[in-house]
Each structure stands twice: as structure tokens, then as C-alpha cells.
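All protein chains but one are shown in place.
Naming follows writing order (A and B), and every chain is counted from residue 1.
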Amino acid sequence: MAVGLPENIFITKLDAAANWARSNSLWPMPFATACCGIELMATAASRHDLARFGAEVMRFSPRQCDLLIVAGRVVMKMLPVLQRIWLQMPEPKWCISMGACACSGGVFDTYAVVQGVDRFIPVDMYVPGCPPRPEQLLAAVIEMQAKVRRTGTVMGREFAIRDTPVGPTPFDMDERYRIQDANLVQLGGFSAAATGTALKGPANHG
Amino acid sequence: MPLTPVDTLETESAEREYVWTLNFGPQHPATHTTLRLVLTLDGEKVLNAVPYIGYLHSGFEKLGEHLDFNQYVTIVDRMNYLSPLANEIAWHHAVEKLLGIELTPRCRYLRTILAELMRMHDHLLNLGTTALDLGGFTAFLYFFQQREHIYDIVELASGQRFHTSYTRVGGVLFDVNTDWVNRVRKFVREFPRVYEEVDRLLTKNRIFVDRTKGIGYLSREDAINFSAAGPVARASGVERDLRRDEPYLAYADLDFDVVCSKGGDCYARYLVRMQELLESLKIIEQAVENIPGGPVNIGVETDMVLPAKPAVYRSIEGLIQHFEVIMPNRGYDVPREQVYAATESPNGELGFYIVGNAETRAYRARTRPPSFIHFSMFPHLIRNHQLSDVVAVLGSINIIAAELDR
Partner (left out) sequence: MVELSVLQERFGSGITEHVFRDNRRVDVPAAVLFDVLSGLKTDFGFSVLIDLTAVDWLEYEGATDRFTVVYLLLNMDSGERLTVQTALNLPNPTLTSVYSLWKAADWMEREVFDMFGITFTGHPDLRRILMPEEFDAFPLRKDYPLKGRGERHNFPVITRSGS
């Protein structure tokens, strides 16, 4: 080829260029609910300094962000809020589930806590720990950047593939728990009918 | 979508059509946590605020009925996550009162030092983020650096930097060593310099003072009627500090002042917290130089604490004792009684109401959460202030959602 390029012009793929730009300027949306939120603050603060990896622009409006960091446990009352925030974020967007509670419910296997946000929103990266150390979150952000570079496409075609939520089917697990608990709990001298509870969840969240 | 942004709100001023409603939270950076306010505004003036909480209700008290006294400490940790160890100390303080345990002097001093470090831990973050919300980023960074030093200290003692789960019934998980003591000494030596810097940055800063002085006024009568405790009550002139009034741990031996103010506004609460940092430092300084020797746990013959590892590995008695503590069907005698015991946590009176039921877990483990009680007076504090004062008041009463909702 006889076509000469001036020395300050590169030829690359559009996908690669977009990925390079996106991965080095991730704007996190800190969805900080509990303890992990403090470690998220520590990650952004003096000693650990998230800014070194180009992800320090914490925007508190989901409409300006492309990386959702779910830090802390998400409970029944909060989950619709989380889903709404996820829907408000513009494409392309990614999600880091930070800490044991966000990944799986953690130590809070109780009536109110959602057993892993990945059952209800898509999650790209899991950070274990209760709470994870700031170094772990930094590693996750770096890994996230690598993932964006590796799999990203300019039109977001990679998102079309994953269509099913991960994690066990919630209702199977639930039925099992219910049977298990019914065997464990033996009502004492008080009337069970008078407790006035019915097997119904918050129905109008749909 | 499922979430209804604004609930139907009844206000007496609803007929005034220029009154508008603003939804604040539940995911808002200035709340630091997950709480939601529905504000009724007249221009920028807040006519009414209706808090909605429960966005982090995780069933702590229900879990407390299913986990034993030592296991539940890991859950209690996650209650006020700005000062995890203070919760542990409060929890085991109540449990030990139920069981009638007298701690060893070394343990009492050790826990005192940790409790005071946690008070500083909590106040440092609170002051830093209050400044951050009011536009001063520097103080946040300076104070967070000091928090990292406290993290290092507790990590050296317990092996975990955040949720330490360090206390146990009748003692603590591990004893500390000279390294640890030196680390605390170093912290005590170096902290005042940073304190001075932040003090110079904030205390007489025109913007900071203007944003906080006269804002969120709480009178002494209201503070008592609303059951306020801790720095919030003391800033309103209530002279009550459980460390002095109902001495627990080693506080009776130590010399410190109870910081009070008559201001009652956000600035007074800021000043009380700043001064308490110095008082805590004073307590740590005295306690760390006077840690008594001897064992850190109570005797193994009570079957309440784990025996030393060499005894477990090398003798049958030690192994049996270890199992006696660990096995769920063994355990020790727990009175079938109800007990309430409280400590002065960084946020105020943190108490636990425990019902014992002859087994090593609580039949009912009720927390008296200071944040919950302080937040219930928020509508009273914010009424007729400006919208921008919401963050100042929220910061000054230090709401921790996990403690608020449990």
C-alpha cells in the first residue's frame, strides 16, 4: 500500500476505541446502603484513592453514570428503588455487587433481606467480603475495566446475549424454606389462627 | 415502576397552591444512608418534613433470637457501622449483666480503650462528612486519614479492619501485645496535629459557621421529652453521660470531662463532638499507660470462654472445655430473667434489653437505637428552615441507617 499516514494518526476498530474510552472513565453510581458504603468511601478517600484508576467521579445522579456499585444489603423496601435506579442509568452500563450482602444476602438470611441483588437486576462483577477491603474494590474496578475492554461493543451488542437472571429460582428456595420452618416451629399453647397472618407478600410491587 | 415517588401527603397548608412537595432520598448522597424524607416546601422554606424509614430493615432483632450470645456479636457489628466495636461492647455489656460476669481488669481497660477509639472513629467520620456536605472536602480527607490509623489499630488487635467481632462473653478474642500498645501511643501522639488543622479549617470558618449556627435548634426540654442522648442531648444542655453517671468498664478510674453546650444548634453539636475527640484522646492516653497485667478473659472453669489453644491441643480437660463452650447443646447457666443495660456509645445511649431463657441465646434481644430516637425528632428540628439546612441537620444528628432500621 502506498498510502502514507501522517505520524499522529492511528487506525483502530471503532469498538476498541469506544472500549478504551469507556473503560478508563467509568463513572460510578454509589448505591451505598450499609457498611460497604463506608468502605466505598474509604476507597475514594485519602489512602486508597480511587482516582488513580479513573473511576473517582462519583455521580449521585444515575443518569450520569455507567457503573452501578451496589454496596451493602438491599432489603425488600429498597429493591424497587434499586431497580428504578438501574433503569434510569443510560446504556452502556455495568453493575458491581459489592460485599456479601449484595451478592448473596450474607449473614442476613432473614425475612426482609433480598438474597442477592443478582436475582432481580443484572450483575457483572461480584466482590466478596464483609465488607470487602478497599483493595478488593480497587481490584474489582480494574477487573471491570478489563472486562469492558474485552467484551464491549460500541452499540452494546454484548448485553443482548445474557437474558436470564442468575441465581436459583427464588420460589423454589422459598418453598423449601417454608416447609423447613413449618417443621421446626411448633406452636405452643396459643391459637395459631389468632395470629392473623396470611401467606402473602407485598403484592403491588409488580 | 413499583416505586411511588411521593405518597399522598396531608398538610395543613395543602390549600396553598404554591406549596410543593419534594422527595428526598431514599438514595441520596447527603443522607449517607438510606432514609427518605418527603418535604413540603414553600419556596425554599421547609414547612414540614415526613420521614420514611425502613429502607434498611434487615431483621436484626429477629436474628438475635436465633443466634447465641457470641454469634450475635457479628450481627451487632453491622448495626452502627461507623463504630462497630462500640456495639459489640454494648451487647456484651448487657449479656454480661444478664449472666452476672465480672470482667478482669485487663479486659476492662482494653475495652475502654477500644470504646474510646470507636468514639473517635464515629465522630471523625461524622464531622468529616458533615463538612463534606457543607462544601468542605479537605476536612473529610484529613479525618479519613486518621480513621485509617484507627482501622490499623483494630486490625492489629482483632485481625479484621472493619467488622471486628472482637469481644466475647467474658473477655475478648485475643489479647493485645506491646506492638499494639505502641501503635495506640503513636496515634495518640500524632492525632492532635491533624485535629488542630481541621479545627483551624472549620471551627471559625465563616461559611461553615453560617451554615450551622442557629440551625436545627433543640431546647433542653425537647431533648428530654424526645429521649435524646449522647452528643445531641449534651449539646442541648442535658448533662448526662453514662460513662460518668453509671460507670462501667474502667471509666470510674479515669479522669475525663463531660462535654456539654447550651447552644442546642448544629454548631453546638459540632463543637461537642470536636471536644469529645480530645476527651477520648485523654481517656485513651491514661488507659493505655495503665493497662493492668493478668488474664484478659475470665476463668475457663465458668465454661463461658474458650480455653487457651495449647491447653486444647495438649490436654483432654482443655479439649472438653473447648467443646463445652462450642457445642450448642452444652453451654452454661443463663438466668430466666430480663435485663436492660446500656453503654454510652458515640451516638448516645446504646442499650440492649435481653430476655434470657435458660439457653445461650437470647429469647428477645431488643436494641435501644440512638439513631432511631434522634431521627424521630428530625421534623421538629427542620421546621421553618431552608432546604439547604436539611443536610446540615441530618449530618449533625448523625443518622446511621442500619441502626435506625435494624
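The definition used in the following text is that contacts are C-beta pairs under 8 Å (C-beta built on N, C-alpha and C of every residue); 3 or more make two chains touch, one makes a residue touch a chain.
The structure presented is a predicted model; accordingly, all values stated were derived computationally and were not measured.
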Taking the entire complex into account, which one of B:Ser227, B:Gln275 or B:Thr302 touches the absent chain?
B:Ser227
Per the whole complex, from B:Gly54, B:Gly216 or B:Gly263 the residue touching the absent chain is B:Gly54
Omitted-chain contact residue, chosen from A:Ala32, A:Leu79 or A:Val107:
A:Leu79
Over the whole complex, note the residues of subunit A touching the chain we left out.
76-77, 79-80, 83, 86-87, 109-115, 119-122, 159-165, 170-171, 173-175, 177-178, 181-182, 185, 187-188, 190-192, 194-206
List every residue of subunit B that touches the chain not included in the displayed model.
2, 53-54, 57, 59, 61-63, 65-66, 97, 100, 222, 224-227, 238, 240, 245-246, 335, 337-340, 342, 349, 351, 353, 355, 357, 363-364, 366, 368, 372-373, 375-377, 380, 405-406
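By our rule, only the chains that are shown with their structure count from here on.
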Gap in Å, rounded to a whole number, between the CA centres of subunit B and subunit A:
28
Subunit B contact footprint on subunit A (complex, rising order):
30-35, 37-39, 41-42, 45-47, 58, 60, 72-73, 75, 77-78, 80-81, 83-85, 87, 107-108, 110-113, 130-131, 133, 204-206
Which bits of subunit B are touching subunit A when the two form their complex?
1-3, 26-29, 32-34, 54-59, 62-63, 74-75, 78, 81-82, 125, 140-142, 144-145, 147-148, 151, 161-163, 401-402
